[in-house]
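Some notes on the structure that comes next.
We show some of the complex, not the whole, and keep each chain where it was.
Letters A and B mark the chains in the order given here, with residues in each chain numbered from 1 onward.
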Amino acid sequence: MPSVPWKTAITRIEPNRVAVRGYDIADLMGRVSFGEVVYLILRGELPSAEVGRLMDAILVSSVDHGVTPPSVNAARTVAGTGASLSQSVAAGISSINRWHGGAIEDCAIQLRRIVDRCERDGGSLDDAADAELAQMKTRGERMSGFGHRVHTKDPRTARLFELASQSGATGTCVAAALAVERAFGRVGKSLPINVDGAIGAVLADLGFEQGAMNGLFMIARTPGLVAHVVEEQTRQKPMRHIDPSAHTYDGPPSREVSQR
Amino acid sequence: MPSVPWKTAITRIEPNRVAVRGYDIADLMGRVSFGEVVYLILRGELPSAEVGRLMDAILVSSVDHGVTPPSVNAARTVAGTGASLSQSVAAGISSINRWHGGAIEDCAIQLRRIVDRCERDGGSLDDAADAELAQMKTRGERMSGFGHRVHTKDPRTARLFELASQSGATGTCVAAALAVERAFGRVGKSLPINVDGAIGAVLADLGFEQGAMNGLFMIARTPGLVAHVVEEQTRQKPMRHIDPSAHTYDGPPSREVSQR
């Protein structure tokens, strides 16, 4: 089994120099945000300052969603057996798959199909949304990224579209997402785009590869998983059965960012 | 097994409101960086703008270190068997333990011991560093976070200390780290503080809990792991034996941040 030469385009390590996609990390530090570096390492280029700010907002939007998601449940359950931090967080990451976080990627694919259909057939995005949804219905396929168990009008979605619009980087896929909302409305369904769908629309407009979209969700959610595991290890006894519906929140009361 | 009520202080979920440590995520989006939200979710409070910038720099400093670390090796090896993205990234996270990333926490503990000794015994930090290193030697204990296989003078360290100093938030643990460097010098050893040790010093000065320090490294490294797994899945054949020493870099050439 002789060593086979191979190549990587991510990071070059030389004595006293670590360069990600060509940029010395020491130069990036203090000059660009972590969100911009996430964009850089996944896409190969630094984003504009506006898109960088959008990347930070996308990551912030998904940092945590309380104790009910399966990733938190798995991470806390594993932690309760005496597992290490990394082992517990890894169990959480392992839960980010098609049905948890995957709506980002699925919605992006579906919105692109609507955009492609619109370009191919002419007509409006609304026409294309109607046609695509009809075809999905015959295939028994559901539109991902619309509707939510808890949130009927998610303020994270509105905020994300606002920031996306300010960045000047978004376009047809976000427009297609709004067309889908209207299409649902025309058949009497109130299925607003949720935060996963909104992220999928924005990432599709930014040109992200589908394979990396779920990865962005993993990056965003890791701080939440770390916080939950540390809390489980410090506040709870081992081996408890964790019933998410039995929890109450006892953290800081509601406060505004401007207060800091 | 009736449900036992329990509490969490991290995130409150209400219809159309997701609040982390009291702050509505929709309000945080576009106003604070992801690094500031990482600080918030782990510490319970938003940092000052200066410390927020430092947090981003810490995360940027550790985003990737090429193909040799065991976390990348494990993630790419698992990816090569046909594993999903989340499964491969989880294998990488699972590799962040005492000997990989753990120097951050170990160094923080050791520097705090030097600071405590200095406060207890009086005298200078240099005296305390000499005394602590001597005692560690008799116990057969190594100082963590000093020296590096590849980097003799890591520019990330200098940059981190510069930004820490600008933030006004650092103090005795960073000073203790420099005292340890001098102590090594007095006995003829050139063991400069490395980036893990520098992060440990800064986090200790910021008051981070030890249990969360390794978590910060996991958060920082996840984008690197995602990038490596996506690259393995798209550029390489399954089931290859991965020899890190047989790789070459073929990404963008050296470039400067100001060029963007």
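The working rule: contacts are C-beta pairs under 8 Å (C-beta built on N, C-alpha and C of every residue); 3 or more make two chains touch, one makes a residue touch a chain.
None of the values given here were measured: they were computed from a predicted structure.
A single sequence accounts for all chains of the complex, and while 2 copies are shown, the assembly in the file contains 4.
Here, only the chains that are shown with their structure count from here on.
Work out the mean CA point of chain A and of chain B, and you get 23 Å between them.
The touching residues of chain B, when paired with chain A in their complex, are 1, 3-13, 15-35, 37-38, 41-42, 44, 46, 53, 56-57, 59-61, 63-68, 84-87, 89-91, 93-97, 150-156, 158-160, 162-163, 209, 211-212, 214-216, 218-220, 222-224, 226-231, 233-236, 240-243, 245-257, 260.
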